[in-house]
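Note that one protein chain of the assembly has been removed; the remaining protein chains are unaltered in position.
Letters are used for the chains, namely A and B, taken in the order the chains are written, and counting of residues starts over at 1 for each.
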Amino acid sequence: MRMISFIWQFGEVALAVAIAPLFAGWIAQCRAWMQNRSAPPLTLPYRVLGKLFRKDAALATDASGLFRTTPYILFGTMVLAAAIIPSLATDLPFARAADAIALIGLFATARVFLSLAAMDVGTPFGSMGARREMMIGFLAEPALLMVLFNAFLLYRTTALPSLVDGYATHHQGMDPSVIFAAVAFLMVLLAENGRIPIDNPATHLELTMIHEAMLLEYSARHLALVEWASSLKLLNYACIGFALFVPWGIATHGAMPGLDGAAMLLIAILALGVKLVFSGALLALIESLSAKLRLFRAPEYLATAFLVAVLGLLAHLLLGANVHG
Amino acid sequence: MPIFHAILSSSAAGPDGDLHRLQWLIGAWLLIGTAGMLRPRSLRYVAHWLFPLGALVSLGIAATAGGFLAVAPMTRQAAGMAAQTQILPLGLPDLPFHLRLDALSGFFLLLLGLAGAGISTFAAGYFRSGTGSAPGLLGLEYHLFLASMALVILADDAYLFMVAWETMALSSYFLVTSQHRIPEIRRAGFLYLVMAHVGAISILLCFGVMQGGSWQFSFQAMRSASLTPFWASAAFLLALLGFGAKAGLVPMHVWLPEAHPAAPSPVSAMMSGLMLKTAIYGVLRVSFDLLHFRLWQWGALTLALGLFSAIFGAIFAAVQTDMKRLLAYSSIENVGLIFTGIGLAILFDASGMPLFAALALTAALVHALNHAFFKSLLFLATGSVLHSTHQRLLGKLGGLIRSMPWVAVLTLVGTLAIAGLPPLNGFVSEWLLLQSFLFTPQIPHAFLNMIIPTGAAALALILALAAYVMVKFYGVVFLGQPRESSLTHAHDANWMERLGLGWLALGCILIGVLPRLALRASSAVTSSLLGAKVHDGSFPWTIAPVAAEQASYSGLIFFVVIVAVVGITFLLVRLLAHGRVRRTPAWDCGYPWQTSRMQDTAEGFGQPIRHMFGAFFHMERELPSPSDPAPQYRIHIEDRLWRAIYQPIARAVQWLADKVGVLQGGRLAIYLLYSFLTLLVLLVFVL
Partner (left out) sequence: MVRSHLIAQLLNLLAAGLLLLSFSMLSRRRTQRLINLYAWQGSILFLSTCLVAYDAGLKELWYSAALTLLLKVILLPVILHRLIQRLGAQWDTEPVVDIPVTMLAGLGLVIFAFGLAEPISHLATTITRNTLGIALAVILLSFLMMITRRKAVTQVIGFLAMENGLFFAATSATYGMPMVIELGIALDVLVGVFILGIFFFQIREQFDSLDLHHLESLKDE
């Protein structure tokens, strides 16, 4: 049994690492369609990664060891996050290594390392990007925490596997707080992954960049790892969202009796694929419909996300408790 | 902890052996201090012999306290039995000194010993000859400071407590003003002394209230005194004011950002890492041990003050341009977090939820321990930077990672730890604190159960701001291009300094990766004070304070998996691709004339904060003219509270003093008249 669960765990991580660039490619493709451009092929991110790995790394003369290690650390944290998030099954060995709050901490680790690396070479754009990224971080974290608070009030847990299990076993009625939390989470997801209302992943204008500004000095394999890690981060965020709000199909403890492991795995993979396709299209739609905000509108945007989450919390305390209680 | 125990159980002497040993060790500190006066001018003697000896004594204290905690029982009754007490043949007639070692004092002694060992080791390599007080005198003050902190923690009557408390304040005052030829430092020292005494008076009054009419000043008598809620609240408020003034709780924080930067770095480290914790200890001793009930209003007040201090500290730290002031404000933030935990613990305890109270108190205790490690580490690191660059201003540093790799790497550990990032120790306590916030909607009070959960969001903001501050600190000091040409010649720390830094960094990593070690110690405290403790995880490497299904965290898995993935990725990249590197000038979007002045500065990092939290500051800006070839942007930021609270008080005192000054006529006959009148009045009064 334990051997099997380790194999599942490994498979889950490998799948996440493998499909992360695909997910990013899918969003780019949807965006292109919606904006009446001819779409890049789905495999483009892989080709870019391959090309980058083949190239020689051009390293700034003054770059220190921190600069060179950071891409590996980023990749490591994101792989760890992928191992913890129950994207396919809940009963996996690493699932209990962290609850959702600790996951936020893990993402914060990645963010701090990337910001430090961006400041290492000492170019103006890098340090400006680092400062902005940290700013978005401290604005987004309260909102994200309030989302988790909502989830905690519903299922008395912040551990993602227990949340998924709780959803599968409780089948509670629709609580208004879920909708609030989902809206807030979506807003935070966009901000934390450098998507459009806050940052433009496709921008080439240095003065407005956040995420890209931090990567300016990276090249070749380092850049490849950083890019891969950020697509993995987006996938991780999406999977956290699935676990919190649409945990259908994730293999849980005895949720589907009569099905053996392989069938459950198949269902889980299919469900994940469908959810990714839809959420990718949704993200592309949001990004196509909205315009990038000025940097100092970002606090307003994230304050809104925070408020929505808190309203959910309050709505639950006022409305939810009586209905279920 | 089991290791400590194994060593100690072989040599323990009698039931009160731990307390005996601690007395000897404290005596050893005093002896080492006085030994410094034998050859006060010899740096070699003091630095190479006395400070390392002091570090060894610190380790002894930590080991004894750790051994005591390792066998401390986990129920309240048994904990009362296991406490070791002793009456010293010292003190005033009929007022002997009482000592007591219980779980709470054991925990804080452990903290003092562990962090103190690192600081003393560093100090051995730090002090240089030639400036300020003589090394022997410094050694005396330094060890007196350590011993008085240990005595504050062990004291079991108000009298010894106040004597030790005042000794602590005075010895640290002399340490702060060791560079007394600089006027700013004298001013900072004066402010510190004033605030210390305001606090001390408040604590004295607090003890006066708590004796409850028995006029017995031993803590034992105070425990058995029964106070009405009104007087208990008065005692609690006085304690909060008095200890808050020492801990740097807003609005009694004003001395902290002045005194900490003024002191030599090891002293800053001791004040921030250790002395603030004695104030935490005092609050806990009064509220959870000496007072036998707690009201939820106290908890709400403490929580509000704590959160406000934390936000205040984080915001001000973000706009500082002096690295030691930045760290001082960060101390205010961390003290705020600890008080937040204490406030939650009081709230939960008053609402009859001992398990959650234990969780919040655990968070506060573990954070106190963590802060002792990482803040000492960072203050010491600024000492190394200061020695090799003679610069404290962030605007004149930069790029030190290349010239001071040892300090840079060890500081990175402290930076990540204080930023609250897993798998290091700061994250553990912050995670615990967030976990305890999750249960606040269950508090049976209509408004509190809605307001306090939003406090969790404030906490998240604080933690993320702390990360922002630390990225600024580390990035500006150690990364980027050197902002002054002299910085390229900066030399790394000497090996004693490295050893001290390394010890503290090791502590940060160890508590982060194996948080159970710290939880074992704090559980002894919570079970003796609250009769409850947090649950252990199902595996030795995880913590799951309430239940494994509810939430769990494993620093070890984080650490191991990240290291493993980094290693595997590195190997795979080397195997499947290649490791070729070409060194080129920085790309910087093709701009070839970039200089170190174009990097983001400390002021630049403060800009978003000034923009968003402008209401907190009083700002004076000096914008350079556009035609200036070497423009300098200056901004002066002041604390609004200083103008709002302290200046009016200072003016009132000045006014009162002027009025009283009228009495000073200067003629001898008038003074004699005063004495005569006093005599007459007293005679009328007595007869």
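Keep in mind that, in the parts below, contacts are C-beta pairs under 8 Å (C-beta built on N, C-alpha and C of every residue); 3 or more make two chains touch, one makes a residue touch a chain.
The shown structure was predicted, so the numbers you read here are calculated from the model rather than taken from an experiment.
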Across the complex, visible chains touched by the hidden chain are A, B
In the whole complex, of A:8, A:180, A:228 or A:242, the residue touching the missing chain would be A:180
Those residues of subunit A which, in the complete complex, touch the missing chain = 173-174, 176-177, 179-180, 299-300, 303-304, 307-308, 310-312, 314-315, 317-320, 322-323
Subunit B residues touching the omitted chain (full complex) = 446-447, 450-451, 454
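Note that only the chains that are shown with their structure count from here on.
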Could you put a whole-Å number on the gap between the CA centroids of subunit A and subunit B?
-> 36
The answer for subunit B against subunit A in the complex is residues 398-399, 401-402, 412, 416, 419-422, 427, 430-431, 434-435, 438, 441, 449-450, 453-454, 456-461, 463-465, 467-468, 470-472, 474-476, 479-481, 542, 544, 548-554, 557-558, 561-566, 569-570, 573, 576-578, 580-589, 594, 596, 598-600, 604-605, 607-608, 611-612
Please give the residue numbers of subunit A that touch subunit B in the complex, ascending.
-> 53-54, 56-62, 64, 66, 69, 72-73, 75-77, 79-80, 83, 94, 96-99, 101-102, 105-106, 108-109, 111-112, 115-116, 119-125, 127-128, 130-132, 134-135, 137-146, 149, 152-153, 156-159, 162, 206, 216-217, 219, 221, 225, 296, 299, 306, 310, 313-314, 317
